[in-house]
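Written out below as structure tokens is the structure these notes cover.
What you see is the complex with one protein chain gone and the rest in place.
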Amino acid sequence: MKHLISVQELSREDTVGILDTAIELNRVTDGGTKILPTLRGRTVVNLFYEDSTRTRISFERAAKRLSADVVTFSANGSSVSKGESLKDTALTLNAMGADMIVLRHPSPGAAHRLAHAGWLESSVLNAGDGKHEHPTQALGDAFTLRAHLRPGANDFAGLTIGIVGDVLHSRVARSNIFLLGILGAKVIVIGPPTLLPVGIENWPCEVSYSLDAHLPELDAIMMLRVQQERMNGTFFPSELEYSRTFGLNRKRAKELPEHAIVMHPGPMNRGVEITAEVADSGRSVITEQVVNGLIVRMASMYLLIGGDASVA
Amino acid sequence: MSEPFSGASASSSRTSSRMVADSEDISRALRRLAHQVVENVKDVSHLVIMGIPTRGVPIAERLAKNIGDIEKISIPVGSLDVTLFRDDLQMRPTKALEQTRLPAEGIDGKTVILVDDVLFSGRTIRAALDAINEYGRPAVVQLAVLVDRGHRELPIRADYVGKNLPTSLSEKVSVQISEIDSVDQVVIQSTIEQL
Partner (left out) sequence: MSLNSYLIVGARPYGEDEQDIRIINGCIAEIGVGLDPENLEVVQAKGRVCLPSFVDLHAHLREPGREDAETISSGSRAATLGGFSAVFAMANTAPVADTAGVVEQVWRIGRQTGLVDVFPVGAVSIGLHGQALAELGAMAASAAGVTVFSDDGYCVFDPLLMRRALEYVKTFDGVIAQHAQDPRLTQGAQMNEGELSGILGLTGWPAVAEEAIIARDVLLALHVDSRLHICHVSTAGSVAIIRWAKEMGVRVTAEVTPHHLLLTEDLVSGFDPVYKVNPPLRSRADTIALREALLDGTIDIVATDHAPHPHEAKDCEWDNAAFGMLGLETALGVVVSAMRDVPNWNWRTLSDRMSSAPARIGRATNHGRPLAVGESAHIVLIDPDQGSLVVAEQLASLSGNTPYAGMTLPVSVTDVFFNGVHQVKGGVLNA
């Protein structure tokens, strides 16, 4: 594996391999706190065309835990914001000898282009490309789900997972739906039709417009963030109506099975898609998701550039 | 996965194998090593055996059992994957991580004996020392290997050697252990260039 662009390129074996690597890394670093010499001498460039402090810090920490040299280019204060094209930036980074480029970009397919357009030789790790994918977020979520619901298992057969909210604009939802499908879980996507992509009925998931109808069957529920800019009345009438229909509150959380966990990729709009009470409750694994995101990023970095991919 | 130190490509060469130790030889060597350890380590109650995956682990378990049989106690065994600590990662294809499992007692203040199947360049053991250092602070660290084939690249030597095996760099030493390979034997494979 040279690049990690989309979970749809992964097999179940690949996925389990990444999760197993993450388990070992988690163990030997005490949850990502110890520093390993593994990537000493390798350069990881974080190329961020979107402001995302959380994701950027997670990738920086992952690379530093593995002793890589980390360079961060973000859209503020570098050539990236001066209109330099992605290609020219790529050529520059290639000349600098970057072993890996972690790309966050607003355009779907940008990471795929960076990896395959012939601009550079580095490995490319997609840290979110527009509405397309965010594979390490989904891998981190799979790590969390596995730890809680299927420890040591090589698939998620028999699990039912609800993904609730704005799937249309969410790369996290896309990556999760397809990765959970690869792992054999049953996924139920729940949201207003205006926030579900055309053709989703052919994806590996069920589609529903009612949250209440499915709560008792969910082993885990993932609440998606409602972006501020969607709240302008064209996708749904009001924030209040949204949270009444699709928000996870204490009453709804009670309808979940006892063992069910509550997930959110963050950052949360407390009081919109999830109430503070539920987000801070014992069944919420939201802070674990952050740590696990770091761990699978370390695992992905090790698997992509730990060895020499040209030696077969 | 190819052996990174092996010689020419398959198209212009063929390999021949010869067995240099059988099951009985291996058992005898491990019994001898157990006695040497007991003699050398005065207080085996602080002993921890750490196998380096893959084949170092079952060898470590057998060695621990042999020592335990002699001393009539149970010797803690762990495994130590050194992949993340190697300095030659970039010369090999990416390798899946093996398990690292410290004994419940930990390794602080213990006498740790690292166990591997073959001692060659010494780079694995260097990485193992770094790894050990990351997980605790043993009182003593020693090294036991089933085969020492020479060609060291670092100033590292084994405290206990099952069999010294002079080899050429073009040869490949393959230790097979029944827990993994369903047979106990040591084989030397040589690659012969076709002219």
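For the reader, a short list of remarks on this structure follows.
The first chain written gets the first letter, and so on, giving A and B; residue counts start at 1 in each chain.
Operating definition for what follows: a residue touches a chain if its C-beta (ideal position, glycine included) is under 8 Å from a C-beta of that chain, and two chains touch if they have at least 3 such contacts.
As the structure is a computational prediction, the values presented were derived from the model and not from experiment.
Touched by the hidden chain within the whole complex are the displayed chains A.
Among A:17, A:37, A:109 or A:192, the one in contact with the hidden chain is A:109.
The chain omitted from view is touched by exactly one of A:171, A:186 or A:252, namely A:171.
Screening A:25, A:86 or A:260 for touch with the missing chain picks out A:86.
Listed for subunit A, the residues touching the missing chain in the whole complex are 8, 85-87, 105-110, 112-113, 116-117, 129-133, 168, 171, 174, 197-200, 202-203.
Note that only the chains that are shown with their structure count from here on.
Against subunit A, the residues of subunit B that register as touching in their complex are 2, 4, 81, 83-85, 87, 89-100, 130, 134-135.
Chain contact summary for the complex, subunit A toward subunit B: residues 1, 17, 20-21, 24-25, 27-28, 34, 36-38, 40-42, 66, 302-304, 306-309, 311-312.
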